[in-house]
Structure formats: structure tokens, C-alpha cells
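The following block contains the structure, expressed as C-alpha cells.
All protein chains but one are shown in place.
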Amino acid sequence: MNDNFTEEITPLLIEWRRTLHQNPELGFMEYYTTYRIGKELEKLGFIIHVGVDALESASRMGVPDEPLLTEQENKALHWGVEESWMEKMRGGNTGVVAIWDAEKNGEHIGFRFDIDALPIKETDAKDHFPSNHGFRSQEDGVMHACGHDGHTAIGLGLAHFIAQYNDSLTGRYTLIFQPAEEGGRGAKAITDKGWLDEVDQFYTGHIGINPYPVGTIAATTRGFLASTKLNAHFKGVASHAGMKPEEGKNALLAAATAATQLYAIPRHSGGPTRINVGKMSAGSGRNIIPEASYLEIETRGETKEINRYVLEEAKRTLHAAAMMHDVEVMIDFVGETEEIECDDSLITTITEACQSSNYVTEVLPFAKVSGSEDASFMTNTVQNNGGKATYMLFGTELPYGHHHPAFDYQETVISVAVDAYIHILKGGMSHE
Amino acid sequence: MNDNFTEEITPLLIEWRRTLHQNPELGFMEYYTTYRIGKELEKLGFIIHVGVDALESASRMGVPDEPLLTEQENKALHWGVEESWMEKMRGGNTGVVAIWDAEKNGEHIGFRFDIDALPIKETDAKDHFPSNHGFRSQEDGVMHACGHDGHTAIGLGLAHFIAQYNDSLTGRYTLIFQPAEEGGRGAKAITDKGWLDEVDQFYTGHIGINPYPVGTIAATTRGFLASTKLNAHFKGVASHAGMKPEEGKNALLAAATAATQLYAIPRHSGGPTRINVGKMSAGSGRNIIPEASYLEIETRGETKEINRYVLEEAKRTLHAAAMMHDVEVMIDFVGETEEIECDDSLITTITEACQSSNYVTEVLPFAKVSGSEDASFMTNTVQNNGGKATYMLFGTELPYGHHHPAFDYQETVISVAVDAYIHILKGGMSHE
Amino acid sequence: MNDNFTEEITPLLIEWRRTLHQNPELGFMEYYTTYRIGKELEKLGFIIHVGVDALESASRMGVPDEPLLTEQENKALHWGVEESWMEKMRGGNTGVVAIWDAEKNGEHIGFRFDIDALPIKETDAKDHFPSNHGFRSQEDGVMHACGHDGHTAIGLGLAHFIAQYNDSLTGRYTLIFQPAEEGGRGAKAITDKGWLDEVDQFYTGHIGINPYPVGTIAATTRGFLASTKLNAHFKGVASHAGMKPEEGKNALLAAATAATQLYAIPRHSGGPTRINVGKMSAGSGRNIIPEASYLEIETRGETKEINRYVLEEAKRTLHAAAMMHDVEVMIDFVGETEEIECDDSLITTITEACQSSNYVTEVLPFAKVSGSEDASFMTNTVQNNGGKATYMLFGTELPYGHHHPAFDYQETVISVAVDAYIHILKGGMSHE
Partner (left out) sequence: MNDNFTEEITPLLIEWRRTLHQNPELGFMEYYTTYRIGKELEKLGFIIHVGVDALESASRMGVPDEPLLTEQENKALHWGVEESWMEKMRGGNTGVVAIWDAEKNGEHIGFRFDIDALPIKETDAKDHFPSNHGFRSQEDGVMHACGHDGHTAIGLGLAHFIAQYNDSLTGRYTLIFQPAEEGGRGAKAITDKGWLDEVDQFYTGHIGINPYPVGTIAATTRGFLASTKLNAHFKGVASHAGMKPEEGKNALLAAATAATQLYAIPRHSGGPTRINVGKMSAGSGRNIIPEASYLEIETRGETKEINRYVLEEAKRTLHAAAMMHDVEVMIDFVGETEEIECDDSLITTITEACQSSNYVTEVLPFAKVSGSEDASFMTNTVQNNGGKATYMLFGTELPYGHHHPAFDYQETVISVAVDAYIHILKGGMSHE
């Protein structure tokens, strides 16, 4: 095998990353992003499944409203997305699943790359690398502030390797370019389509998270919590607060009652739990009994079962708060993640495979993380079907942290990740 | 007519008052009190209806528990109540309704006297009149601290007048000796039996309340609020707070949530409302999630409708608080009163009738009061059937206020009230 | 006197009303409105006091933020307001007080007209009178939706009468064109300047409110509640809800706790109270412990003292809610009104004076209203200094109600009001 692959493809990795960074798209609206990824994979000879063929449409969570979708669809068409592609994506069905069969017996290996951006206005500070290198976001208020532009580039780099080195490969490869990771909205829809059911090894991961130096990677992670994201809409009856206080049904009070009570959900002896009401809005005018209110909520638990406990308590609390103030409540589930328990056996696999990498300088057995990841649906499905799965980290300095308007990372981490993945592939094959 | 009647009966009035004071009985347990009243009325020639014949048993509210009833029944039997009388009263069916027909055409006039005592330990202070005159309560923790001993004496005095002056009377007289006025528990049961349905004029009242001098009476009152008294029992599941916090169903929190929310029931534009949680108890030990809790609640409103509004809000709040903490709630209705709107036309009737009284020195057209009175069920029934009704006050100094362990009043107010009532009777007749 | 004055000035009244309607300005930003009123009054010979000369700048409440003020000032200058006038108004000091001395002994009579518009987008429905008569608001999102355009026209009409009939007048006239009535923000600043201190009779009022037919007026009103409008800003500390829940200071919870507790402020036995939290917003993202929150609150009471009680309870509640969640709270007082108790003696004055009016067809002795009015500061000051004051209503049909995007009224009510006021003036003089 040509050990210079990573070095040679690096300029392309950077070019992909930068053009993606310039054209960020929000979750379930990655029309142009999907199109560009898909065209590249098609060119390489992958069998691709796009949009409604890639995901189970009904399993998506937190799909944007119709007008927003339409606006972005029109924009994407204007940018050159072909109508035949748009047909498969229209209505927020984005993402690509690419299949490669090496036509020699071997394991089925899956990879996942998330492709969506965030509703953040990118800084125009002079010392911001994308700004002073000419690839700052061109979409106002949308930004690749979590590194998914890099993840996508990694996936494309890996695809090139597979296509180029087919002859020396065995088994089957499934490359998932997943929409709407932010908010835990997209992975379940991909998973429900069955792509992970027969995968023997599954790899995914994130650049950054912990600020390791470039070259350091973590073979596994510990600490992703199961979580559910939900919104509650309370609907009451407005009334003049001075003249007819008894005729109002106070939606603000229902939301306020719910908020204070949600934090009082009892602790669980089985492990940590979390609850947060991150946002609230209610009411229209000072002297009107508020007719409507809105809460953004997140539950977490160490395991899916513990999160389920918090969630069930939260649902009852919301309904009781509505009953308390005689209003109605509608609950939207807009995101969900499970816990991730990486297979420790992959620590050795990865560590040994990467020993010959020129890019990976150190493999940590595990990294402590927190927060939530919807790749958990994939890792758990793989493991439930007898496969092995891990969630890796790829080190880079992080001057500003994820989701910050000035978020940035060292671009060489992209090459490190590609090189790690192809060494894992090669390592896996050398086991044959 | 003999104008010296009141003067002549005064010693008897005082004797009655004092023996009643010495033997106080709580609401729905006035077995001995009922027996003594009934025997006296029977002797005078009244047709009497006792216990289950006097009230609608199922309409009683806040009936004491069985063991308490039994204990008091045995005590009453021991004190000499005849078994034939006890048969009609057993199980908390106390009170007497006495009918007198003057056998000459005339109006049907009703009077009501309440006869129950309070769960208060009477002071043994040397300067307390009942103490230093030898008629302090002989029942530990039970006391006539609201003057119903006087009310009963007034009723007996009036009965004597009616029996004695039958020849100069016309019409029909219904004298109600009502149990369980405290807590608004007894009047509805009497009323539901139908005694008030054909009454043309209805008089009741209270000694004291406002501290007018003896001799001053008020022909009507304004301000009694409709009210409902209820108890809420929450039942959850205990659990060790340290080891299994998630297994508890917290009845203390349900009660606390209910309490804070009850006070937030919206104001009503139609008139004043009130809500109070007067008592709360919950839990067993510091490290146990509380399994049970208890609230004593009172709602009030300017009218029956407004009180109903508060009550409905309160009920929903209690159920929602239970739902919030996944516990059960049982609500007991233990008392109820309606608003009282006295007939202004009786102001003239009373004022004129009392002009010739040697006891009544001044008739106020109305007195402002607050609080609640279950005589309201009677006044409203009379008025709904076309009759007239009033609630009067009979002045006395009040050094300590009603329901105080040292409550006392000037005994001459009893004679004033008797004389007012018989002048009203005579006045009514002179109108014929 | 020429009894045709009102008829003759009616076209002018309508013209004024319509141009004012087309150019609405929000409270404390009535720069152009003030200028136009002031120029007209100056022309008539009134001594005028503009802006900082008309009001006590520090007594204003709820003054808009600097950038908003500047924007509107520039607009007004562009529209032709002279710089010498702007100097007196800059920074939100709007309004005019106009003085006329008839130079013959007589009473000092005050009138008040409010001049501000509302932040409401006027309907463009075809059947909306201002739309189909070409004088719909030209300011997007600003509308005279409460009739203050009419009030201003009434004031100008009355000014014309005074100037024209000076010879037949006695005493002194103070005409107040008050800014920022909406939200109860402007009257106190005018009052604090002392204009009302020596007024013998004070008249103000409103067109509409109750839907009486045109021609019907009410001499007095009953029911305006004292009120205070306040905003609370809570400031806590953000933290990642999953990773560091213990490091957050939750401003959302502080606001929610405050809201639920504010409604539980105890009822007052002295008279009705009201409390409302009309608006709440808090938080930034689902998984962030909310750093900031905001409440819009209104307290009311039957009297200034009762409102003060509610307000003090509300302030303590807000501070306690902040303490509860370890955050800071800043309270802005953005509006205040007192109760209005009209002088009943003016009922006769007004009724008799208007008997000879061709426009006033019926004078109701009083109208029941609710809500709040900052003219209360003026009526109370006049009365505290020995004068008499009233708040009148001038009937008109009201198809949509005040503050509605399609609010409108019958323009002839303007003439009715002018005619009522000038008859009151004439009536007052004929008493001499």
C-alpha cells in the first residue's frame, strides 16, 4: 500500500473543509452539502442512497417548519442542486449513505460523519482563521462551529482511500454522512433504516471536544449521557388582568410552575441525572393574562433507562402544570440520544493499528467526555447485533470551544483522523 | 299581654345558660343537650322532632368519627338520656325542631338557635366569670366559647313565651335548635328536611360578634361570605431518601405545591374572594420520603357563585398537585355556608316592634360583619320560597373575643334577645 | 356668544385629527406632534411651555432607550421641527403646557389632553375608515389606536375657543398636552412641575371606553384603579446544564419562582387588588442554565394605599426569588397611576352646563370603568389643593375596542367633546 496517501490527499481535505465551511447548512436542510458529498461518492464508484433512501423519514426529530425548508430548497436549487436529487431530499430528508463492496470475504465496517452546521453568526474578527483565510461563512447566522465541516472532509478522504485501494481491501464498507446531529435529531432516522444491523465494526468520533495536541487521539470515550430534548407549548386563554382576572387561563403560570417543578424531579440512585429548562417565553402584554408560553427542555441520565425515568417524570410534571392552571400543553420531542459504551476490545485494535501511522503520535485508551451524542443510536444498534463500536476523539487545540462564534481548530487534525481510520482499515485487514 | 314576661323568666334563662355552659358538647354530639332541650319543649306542649326526624342525615358534613360518637353516646346515656331518645340520635344525629300551631290564621314564623360548643379548653383564671361563679365547663377541652349556650337559652325562653301566650298568637311557629353550626356543618341537613320551605318570616342571630353595649341590637347584618371548608389527604409512597429517592411518591411535596398554588387562584372581578390553608402536616421521619400529608382549607366568596368559582379552582389545584407528584388525593367536604342577604324591609319591622321593649335600647339598621354562617342555608331557602329573613346581632361587651379560652359575655344580653324576639312576634301580630 | 363655534370649527377638528392619525408617535417621542401643537397654540397667543419647561424630566417613567430617541429626533428634524424646539425636547422631553389669562378675576380651570400613540400596526383592511379615507398611519408599527389623536384635536379646538372668546371669559386656563399616557408614564412628570397646584376646576376624559352613542357623555367615572407598572431583570450565571449544573445561577428559575409567588400575594380586606405578570422571557439555549430573564409586571389596587401594599409585596417577592436562586434582580418602575375619585358636585355643574349644547344629548352622572389612568396624578393634586376634578367619557360606537389594529371611532365625538367643554366654560362663567 502507498503510505503517502494521506499526505497526498491533504490539500484536497483542506479544500473540502473550507468550501463546506463557507456554505454551512442547518440540520435537515443540508441540501447542497448532501448533493456535493453524493456527487463525489458517486464519482468514486460508491453505491449511494440519498435523502428518503438514506433515512427513515418518520423517525426524524425536530424537523424545521415548512417555510424554512422551502426557502433553503430554493436556495439549493439556485446553487445548482439537480432536480432529480432534490426530489429525494425535499421536505428535510438530507444525508447520504454510501456502500462499497470489496468483493472479497471480510468484515462489514461502518463509519459515520455528521454534516450539519449551527445557527450561530460567525465572528468577523481579523484574527479568526476562516476570516483571514477567506472562507468565513457566507450564510448569515449559520456557521460550522462544531467541526462537522472537518468530519465531512474526513469521510470524503476515507472514501477516496477505499476506492483507490479496493484491490487490497476485503469485506464491505458503509459510510454514513448523517444530517442533523445537533440536537440529536438525525441519527435515529438513519439507524431505523437498518444500515447498522449487520455491521461488524463501527467507528465514529469527533475532532476537538478535549483539547489534546494534534496527533493525540482517544480510542474510546466514556461519559456520553442518554438524553431527550423536548419543547412544551402551553395554550391558555387571554383575559384583561384588571377587568376579568377570573376569565384567563394563565399559560405563563403553567410554564413557570412546570419549570420550578421540573428541577425538583427526584435524584436517581442508579446514576447521575440532569434536567434543564434552557429557554422560556410567555405572554404578550403587561396587562393581559398570558395566553401562550413555551419551554425548551432537556433531560439526561447515565443510561437510557435513567433518562427514561427523568423523561417520564418531566412529562407528568408538564401535564400536571397544565392541569394546575387549566391550560393545554403540547409536547414536541425534538431530539434524543442514548448512552455510549465503547467496546474496550477496540482500544487494542486501534492502538496497534495506529502504531505505524505517521500522523497519530499517541493513542489514549479513553477520554472522559460529557454531553450527549446521537451516534449512540448507531453504536448501540451495532452492539445489540453482535458488532463492536467506538466513539473516538481526534486532538486539536481549541482556543474558543465548540459552538462559539470564534470556534476554530487546527486543520491538520483532519489528516490525522483520515490516517487513523485508514490504519484501522489496514490493521483490520492484516488480521485476516 | 304581660309585659313582665321577660323579667320574670330571666332567672330561668340564666340557670339554663349556666347548666348548658357546664356541660358543653361538640357538633353532632349534642346528645345530652338535645335531650334536655327536647324534654323542656315537650313539657311545654310543642310537637318535637328529634335527631333523624329533625335533619336529613346524609346532608350532614364533617361528622365525627365513629369511636368519638360512641364515646359521647355512652357518656350521654350515663348522664340519663333515655334509650328511646338515643335511638333517634345515635350516629351523630342531634338537634330538635319544635312546632307550635296557634290554630288561628297567621304567618309562619321560624327561629333558629345553634347549640354546639367548641374544642377549646376553658380558662381557669380566677377573674373568668364562669370560673368564679361555679359553672366552668366540666368537659376537659370542650367549651361554650361562642355563646351558643346563650342562644339555646334564648330559644327556650321564646318557647315558654309562645306556650304561655298561645291565646294571643296567630299562625305557626317553628323553633329550630340546630347542631354543629361551628364549621358550617349542620344547617344544611336541617334545611334539606324542608322545615324552612313554608316559613314567611325567619329570624336568627348572634350575641356579641360586634361589641355593642347590652341593649343595642342590629336588625340586619351585611358581609357574611359564602364558604366551603375542605380537607385534603394526600397519599404517596414512602422510600428511603438517601438510598432510593426515585422510588418515593412525595406526599409532602404534593401538599406544599398545592398550598402555594391555592393562594394564587386568580382574583374574581365579581367580588371579594378568600382562600386559606390553615393547617398542614406531612411526613414521618427526616430521612423518609413522606408518604402522607394533610391540608385544612377554606374557600370564601362574596356570593355562592363566587365561592363556587374559588372552590372549583381549588379542587383542580389539589388534583393537579397530586398528579404533579404522582400521589393520590382525597378531598373531604366538611362544611359549607352561603352568603346572607337580609331583607331590608325587616329593618322597619324590627325597629318598630322593639320600640316598646324595656330591654332593647337601640336598633341599628345593620351591622357589618365578616366570616361565615350556615344559617345562610335557611335564610336563602326562606327567601327563595318568597319569605323574608334576617340575621340579627344582640350587643354585649366582649373582653376576649369569640373562640378564646376566656370568652365571656354579659348574661343580660339573653334577656334582651328574648325580649326583642317576643316584641317582633307581638309586632307581627299587631299587624294583622 | 356665538353658538355656532363648534359647528364652524368641526372641519378643522377633523383635519387635525386625521393628520395626527397619519403621523403617530410613541410616548416621550412625540417630537413632531408637540411641535405642531405648540406652533398652533403660539399662533393663538397662548404662553407655551415646551418639553423640559413643561415637565419634570426626572419624574418621567419608562423613557425609551437612547438609540430609539435619537432615531425619532432625527426623523422629526427631517420632518421640519425647528432646532430651537428640539433643544427643549431632546432626550424624550415632549409635551406642551399652554397658559391663557383672561385678565379678569375668575377661576383657574385646567384641561388635559394626551397625545401619544401605540406600538400597534394599523390594519390595512378596506373597510377600516382611516384606510379608505386616506389617513392610515404612515409609521410602520405605530398607530393612534386609543383615540389620543381625537383628544389632541379636542384640545386644539378648545384653545381656539378660548382665544376667540377671550373677552367674554374670566380667570385663567391651563391646557396640558401630555406625553406618554400609555403605560402611565407621563402625567406624574407634568404634575410634579406644579401646573395643577392652583387649579380650581380640572377636566379631562376619554372618547370611547364605554360604547355610548355619540352625544351621550358621562360627567364622572368610577373604577380607575391605582397601579404600578414594573419590569424585573434577573441576572445569574450561565453554565453547561449537563457538565456543571452546580455552577449555574438560574435566572429562569428565579423569574418563574417570582411569577408563581406574585399571584399568591394575599388579598386585601380594604378593596380589590390585582397582580399580573404579562410577559416573561428567559434563557438562551436548551442545555445552558439560563443566565438572564425578564418579567413585565403590573400591580393594581382600589386605592393608592392598596396598590402600594401589593407593590411592596411584589418587590419583596422579586428580591426573595432572586435570593432563592442566588441571582441579582433589577427592578425598573416604568409606569404608575393613582385611583381617581371624581367630585360628585361636578355632576350638576356639567349636566346643567350641557343642557344648552346642541351636541350633547344626554349626560350620565357616572360611568363605570376599570383599568388605570395617569390623569389620576392630576386629579388628586387638584383635589389635595382644594380644587375639584373629574374624568369624563364622550360616547362613540366602538366596533373593535381600544388598542385593536382596527380601532376606530365616530369622528363627531370630537365636536361633542369640544362643545361639552366650552359649555362647561360658559356655564362656569355664568355662575359668576
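For clarity, chains are labelled A, B and C in written order, and residue numbers in each chain start from 1.
Keep this in mind: a contact is a pair of C-beta atoms (placed from the backbone, for glycine too) under 8 Å apart; a residue touches a chain by one contact, two chains touch by 3 or more.
Not measured: the values here are computed from a predicted model.
Interface note for the absent chain: among B:52, B:102 or B:241, the touching residue is B:241.
Only one of the listed residues, C:137, C:201 or C:257, touches the absent chain: C:257. When the full complex is taken into account, the listed residue touching the unshown chain is B:289, out of B:289, B:353, B:392 or B:406. Taking the complete complex into account, C:243 is the one of C:52, C:86 or C:243 that touches the chain left out. Residues touching the missing chain, restricted to chain A, are 260-261, 263-264, 266-267, 272-274, 370 (touch as defined at the top). Touch with the hidden chain on the side of chain B covers residues 183, 225, 227, 229, 240-243, 245, 250, 252-253, 255-257, 259-260, 263, 274-290, 293, 296-298, 300, 370-372. Of the residues in chain C, those that touch the hidden partner chain are 243-246, 248, 250, 253, 257, 261, 264, 266-270, 289, 309, 313, 316-317, 319-321, 323-324, 326.
Following the convention adopted for this analysis, only the chains that are shown with their structure count from here on.
Here the chain at the heart of the structure, going by C-alpha means, is C. When each chain is reduced to the average of its Cα atoms, B sits farthest from chain A. Centroids built from CA atoms put chain C at 52 Å from chain B.
The distance from the centre of chain A to the centre of chain B, with each centre set as the mean of the Cα atoms, comes to 70 Å. Within chain A, contacts with two or more other chains are made by residues 243, 245, 250, 253, 257, 289.
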